[in-house]
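The complex appears here without one of its protein chains, the remainder shown in place.
This part shows chain A:
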Amino acid sequence: MHPGRQLAVLGLLFAILYVLVFWGPGTKGLGYEERLHPKLGLDLIGGTQATYRASLLANGQVPSQQSMEESRKIIDQRVNALGVAEAEVVIEGNQNIVVSVAGKANDQLKNVGQAAQMRFRMVLGANGDTADSVMNPQAAAPSTAPSGSPAPSASAGKGAAASAAPSASTGGQGGGELAPSPSVSPSAEPTPAPSASAAAPAPVTADIKEQRAAIEKKVGKAAWEAAEKLTAPVDTTTDTTAANIYKPFNALNSAEVNALTPEMQFYVPTISCTQLDGRPSGAIDDEKSKVVSCQTGAKLLMDVAKVLGTDIDTASPQLDQQSQWVVSLDFTSSGQAKWTALTREAFQPAADSPCLTAAAALSSGATHCLVAVVLDKEVISAPEIQGVLSGQSQISGSFDATSAKELADQIKYGALPVTFTPLSSETVSATLGIAQLEAGLLAAAIGLGLVAIYSFFYYRLLGSVIFLSLLLSGLLTFGALVVLGRTTGFTLTLAGIAGFIVSLGVAADSFVIYFERLKDEIHEGRSARSAVPRAWARARRTIISANTITIMCAVVLYIVSIGAVKGFAFALGLSTVLDLVVVFLFRHPIMTMFANTKAFMSPRVSGLGRALKRQPTEKEA
């Protein structure tokens, strides 16, 4: 190739890179100077520190050190999956986990403490959230029609306000294939079916018994007994006395609601979605019991979980045919069998199965049952099962690219053995700070200076080729860091900077190999013009094999390792590739052009002719 062409390719690369730096994605709203800032690491500019507290175990004990360490590991993986960021995750005291990441990252850290217990449950019953209409007939009569807002009760009714529950708004996440349809109405009651699938009631601990006794006292014996007898949702439009009977239940707080049997939570018309959503995390994790949860304003009664998150081998975000983000699941072999059995049960239910009525209530015209995908307390989606699924399956919901990846990562890295609640999220200062950053840059400048001096001393003017190309790789690296920092979240720590300083040396070395070869060629009496291509052919082979090894090292470490080592591997690979770019697109063409000049062979200029020049003098001596 003509040397000019290679330089043109390099120029083009440069132009593209710096266009990306200044006008690429993520530059909106930044000043021109800010656009030149690479994303610096926690150690250099500080960042955000979020604290998560582990919930106490059922027996009131703090979680064991072992499960805390397990959680730490999983959270670490989740945080690192957010990007090539170098996060720090430590256990503090007995029950806190502290996550620190560089920069402002409140949104990103929002969900890393989520337990991510995944359950697949068949939907056995569906009923509108009638609490408000029952409690407050005039104000909100037809409010069972889901309006898109999570709980239709937000503004209306003192009933809902009476519950002290924080209104966690999970309902809005639903949707997907399950279009919220106004047909969710109390009229579509499932027939109370003592179905075969009804499992034995979950064992009740003494603790729960006590709580239930307290609740019984609170709501009154009459209401309690009436609720206990319920086997179907109360049709409040026909049964006008219901409101009065069940009124006390509306005043229960979420913890109390949680103590009720799933059947009561579901059938009692005055228990609102707000109350249900406010139950503590982990409330519906028990795979062996039926549970109630809300989705787009409808209360769902769900069967025992027949497939769990642990049955999933891997998960990945994908775009489906309709360009919707979905999470694609690969089950383990035993999980696959369970999943196939569950979908068969939902696809071909017994004719009198309550799930059919529930399905029809939720999406009109449904002829098969629904299976709800439940993550922690939230029903992500509850699609109608359209066939017996024996291969890869997908979860749809209203995902975007970020949330699909987040869910996939959560499934992939496993559920936390402990549930965590976020305590605080604060800024933290840098551990090393700008002084160290400046010192690092100073070290880089000194290093570069020393290399330049040495190469000028040794290779005379050819040293300028070394110097220029080091400058060039410096600029390329810098541009790449800025762009990568914005697009993939690659953060530059002090260790990373040191790594790049070292790569200066390695980059300079490929020049040394080349020049030494060139020297040998000239030493053998070749003209500069013929020596350059010959030396290049030889040196290229060496440089490529040596760099191949470095790239292998980077790739293997990047794939296998986690945490800071991954970041390092990325930096190593990047600097090596850039080194090769500079070698091929800058140094070689420049040398070819140099070789055509007269001055090239002069010992003063190149330092190459020294070997030649010496001969006559020594001979004379």
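The rule is short, and it goes like this: a residue touches a chain if its C-beta (ideal position, glycine included) is under 8 Å from a C-beta of that chain, and two chains touch if they have at least 3 such contacts; residues count from 1.
Operating definition for what follows: contacts and distances are computed from a predicted model.
Engineer: For the chain not present in this complex, what protein name does its UniProt entry give, out of "ABC transporter ATP-binding protein", "PQQ-dependent catabolism-associated beta-propeller protein", "Protein-export membrane protein SecF" or "Chemotaxis protein CheA"?
Structural biologist: When "ABC transporter ATP-binding protein", "PQQ-dependent catabolism-associated beta-propeller protein", "Protein-export membrane protein SecF" or "Chemotaxis protein CheA" are compared with UniProt, the left-out chain turns out to be "Protein-export membrane protein SecF".
Engineer: Which is it among A:A315, A:L448, A:L476 or A:V532 that touches the chain not included here?
Structural biologist: Missing-chain contact among the listed residues: A:L448.
Engineer: Would you indicate which residue among A:L230, A:A498, A:V577 or A:M593 is in contact with the undisplayed chain?
Structural biologist: Only one listed residue reaches the unshown chain, and that is A:A498.
Engineer: Out of A:L319, A:A341, A:L471 or A:V556, which residue would touch the omitted chain in the full complex?
Structural biologist: Final answer for the missing-chain contact: A:V556.
Engineer: Just the residue numbers, please: which parts of chain A touch the chain that's not shown?
Structural biologist: So the residues of chain A touching the unseen chain are 43, 46, 49, 68-69, 72-73, 76, 88-93, 96, 98, 426-433, 435-436, 439-440, 442-444, 446-448, 450-451, 454-455, 458, 494-495, 498-499, 501-502, 504-506, 508-509, 512-513, 516-517, 520-521, 523-525, 534, 538, 541-542, 545-550, 552-554, 556-557, 559-565, 568-569, 572, 576, 610-612, 614-615, 618-619, 621.
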